[in-house]
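For this depiction, one protein chain was excluded, whereas all remaining protein chains were kept in their positions.
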Amino acid sequence: AWAQLKKPVVGLVMKSLANEFFKNMQEGALRHVEERGDCTLIPLGIQSETDIDGQIALVENLITRKVDAIVIAPADSRALISPLVRAAKAGIKLVNIDVLLDANALKKHHVEIVFVGPDNKEGAKMSADVLAKALGAGGKVVILEGNPGAANGVQRKEGFMESIAQYKLDLLDSRTAHWETEEANTVFSNMLTAHPDIQGVMAGNDDMAIGVVKAIEAAGKKGQIKVIGFDGIAAIQPLIKNGEVLATVDQFGAQLAADGIDAAMKEIGGQTLTGWVKTPMKLETAATI
Amino acid sequence: MSSSSSATVRRILREAGIGLALLAMIVFFAAAAPDFSTHENISNILTQITINLILATGMTFAILIGGIDLSVGAVMALCAVVAGRLLTLDGMSEPLAVALGVAGSLAVGMGCGAANGWISSFWGIPSFIVTLGMLNIARGGALQVTNARTIYDFPDSFNAFGTATVLGVPVMFVIALVLLGLGWLVLTRTVFGRMIYAIGNNEEAVRLSGHRPLLTKVLAFTVTGLFVGIAAIVYMARLTIANPILGVGFELNAIAAVIIGGTSLSGGRGSLIGTLLGAAIIGVLANGLILMGVSDFIRQIVTGVVIILAVVLDSYRARLARG
Amino acid sequence: MSSSSSATVRRILREAGIGLALLAMIVFFAAAAPDFSTHENISNILTQITINLILATGMTFAILIGGIDLSVGAVMALCAVVAGRLLTLDGMSEPLAVALGVAGSLAVGMGCGAANGWISSFWGIPSFIVTLGMLNIARGGALQVTNARTIYDFPDSFNAFGTATVLGVPVMFVIALVLLGLGWLVLTRTVFGRMIYAIGNNEEAVRLSGHRPLLTKVLAFTVTGLFVGIAAIVYMARLTIANPILGVGFELNAIAAVIIGGTSLSGGRGSLIGTLLGAAIIGVLANGLILMGVSDFIRQIVTGVVIILAVVLDSYRARLARG
């Protein structure tokens, strides 16, 4: 017990754990910490991804508990800055993962926080490019967005838009389905009625992609409309295998958190990290599975 | 007799009020969005309202008896993940797995419903707060059971069921309608239904007439839970997955359908026919606005306005009818 | 006279009941989580309950008069983005911008509240459904105003306010307490306050006494809206941003605080002291469970259980007190 007390404590603050990606992240982090064996982890999450206030409370609680480092996937790129600045002032090392904190706001407070994470925009473009190539110029597509205002959703849409511009696709409609399968199913069925000539769908996450696939099936258009997703959850794998989903992007959540913890331990060890440590992403298609 | 028939006329007028609103909406969308009245779209709408219709049918029981159930969305997730687990157990024949899954979902739904009913009526505390607690318990439980992961790979026969149609009408919708019809019979023709209305109006008078409202209340909430379990099965068959975060906010949609349908939130007044119309209004609105190409944010605003307008119009008509 | 003083004793017992639950919880966490009783943590808790306390204070008005307000979270977002726009207008002096922002937030909150109150009482429709509509309108409106983007870069003095403390106590919390105290005076000492209780008890009787409940109801909901506007300002100062998706589900937390605090959902009974205790219970629970290292899903389950237990215990104590 004595040895454990001396181990540095790292707080891992995530967004909603009610989400496969963050759950993988948490489990990867726990596994990694066990492997490392030289630190203690406090994993924390909020109840919904919009609960910014709740996440600030988590940071405040970690400051109270005087942890040595905080690894955080911020629910908002600006609102978390002021509590994180307070943490920095309390001598806590900080690592930013998943969603990039706002650089200007950080600069204003004269703090630098290393970012360890994937590029959501780039990933979305990778996935969309597969669709674009399959459809060719002029292909008619629609987008299903994540929660309006959610940073990763916004970045993914930007990636989709870039691909659309580059390959000169025809964007018919873009709507939110709030990351949800059932809503995606409903919204897409209705989009399909309004635009029966849809050829491709870009979904902001795999949960929505599944809903879209089922809507296509129900409309009797199986195989006629191509779908891409994002996240690489387990449930999407069979759909990729049988061709109902063209591609998705795996951000390796488990690895992401582990890298974040490694960065934090380096900081605790006296190193100063800055900038963006990009983590790998993998495009998954029928060929790669 | 004259009062009896005039009461009937008034009741029909009451439900027709919402029916007229629905009709107006349908006429509007048919004119504004050419795709609206296609056969495929109507079939889509029927599919899309099915889950809400089932939940709202169950919710009508809770509301009629003077309660409310905020936990339906979360309990639905719990039902789904439990059923999902059972459906994907190794080494079981398909029919057995399906039977187990369905039974599991219904059992979980009814269990949670009974707990809601028992706690709120035995302790005399508002079901609003009990079901708010249950919402958290069920959601946390669903997440804990699955560790936040999606369950998939259900038997094919189960999944096929989700998109089956008879004569072009989705089977799921037909089932929902049959359930609604059964619910209507129970509410209007049985002693249990009579007790639900009476308790919703004046629980004390029912108790002092030598009844035990507790049992009826527990049963009513159990029925609500039963419908939640059924909705979970329909959801899974249609989307071929079960995840612990499904159903967020479904309770509000179901409650809206019930209230737009003219059922009184304070209990004792209303009917399942109204609930059917209420669910239809919500579904048609969502569908029609997307077909018209209304943007997401405006769509949300319009939905809010229509929810209020539907109830205001109904109240206005009732005022006119009263003279 | 004896009956009046025994009524006071019983009222104290009633509120003490929840107070005892809170005390038990505090003692438990202080023993189970060593960091719980540190000065910093207590200050954290106070900060963390501030917004819910403000919203719950306002909600108490709506519930006491026999209504409910489901729109507070969404209206709070609308207030915030409007205030955010005003705060970040170009070419304005800082004090003017802050004044404008605050005024804008309060105005939007009161406007939405008044609309809720007017629609529901003029048309005689349940505030549940009206505010459910308003929830959609306000949320859609907030998204539309900002195009789903976050507003930031508020004046420094404004942001500084969010984290200021007096004698180690967060200023925001002090403000919330003062507002609660004012609300308490209004409810217990003024004609307006008595009218709220009376309407919550028996609106028909109030009408027969020659009063017009409409105005009081509109005002009560306006007060709820005013508190929403205040909460939006506190939120912005604390988070230094305003975005259209903030406040999702805040209404349920606020309602839970009010009901755990012993206010009757059917109106006419309850007090703001209970609301304070209810908000404290919710805040202490969330904080303590995190400090104890309870995992997230279990935390959600425990929260649900405690919400129910708090009300069950209160009912049990009331049963004992009645004999």
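Residue numbering begins at 1 within each chain, and the chains themselves are lettered A, B and C in the order written.
Quick note on the criterion: a contact is a pair of C-beta atoms (placed from the backbone, for glycine too) under 8 Å apart; a residue touches a chain by one contact, two chains touch by 3 or more.
Methods note: contacts and distances are computed from a predicted model.
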Taking the list "Sarcosine oxidase subunit delta", "Sugar ABC transporter ATP-binding protein", "Multicomponent Na+:H+ antiporter subunit E" or "Phosphoribosylformylglycinamidine synthase subunit PurS", the UniProt entry for the undisplayed chain gives the protein name "Sugar ABC transporter ATP-binding protein"
Residue ranges of chain C at the interface with the undisplayed chain: 1-4, 7, 189-194, 197-198, 200-202, 204-212, 268-269, 323
When the complex is taken as a whole, what residues of chain B touch the one chain not shown? 1-4, 6-7, 189-192, 194-195, 197-198, 201-202, 204-212, 268-269
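The rule is simple: only the chains that are shown with their structure count from here on.
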Rounded to the nearest whole Å, what is the centre-to-centre distance of chain A and chain C, using the mean of the C-alpha atoms as each centre? 33
Report, in whole Å, the distance between the mean C-alpha point of chain B and the mean C-alpha point of chain C. 30
Can you list every residue of chain C that touches 2 or more other chains, as numbers and ranges? 143, 148, 296-297, 300
Which residues of chain A are in contact with two or more other chains? 17-18, 148
Chain B-facing residues of chain A, complex: 17-20, 22-23, 148, 173, 175-176, 180-182, 185-187, 189-191, 193-194, 196, 207, 210-211, 214, 217-219, 233-235, 238
Sort out for me which residues of chain C touch chain B in the complex. 70, 119, 123-126, 128-130, 132-141, 143-144, 148, 252, 255-256, 259-260, 264-266, 296-308, 311-312, 314-316
Given the complex with chain A, which residues does chain C contribute to the contact? 35, 38, 40-41, 44, 47-48, 51, 143, 146, 148-150, 152, 159, 162-163, 235, 238-241, 243-246, 248-249, 286-287, 290-291, 293, 296-297, 300
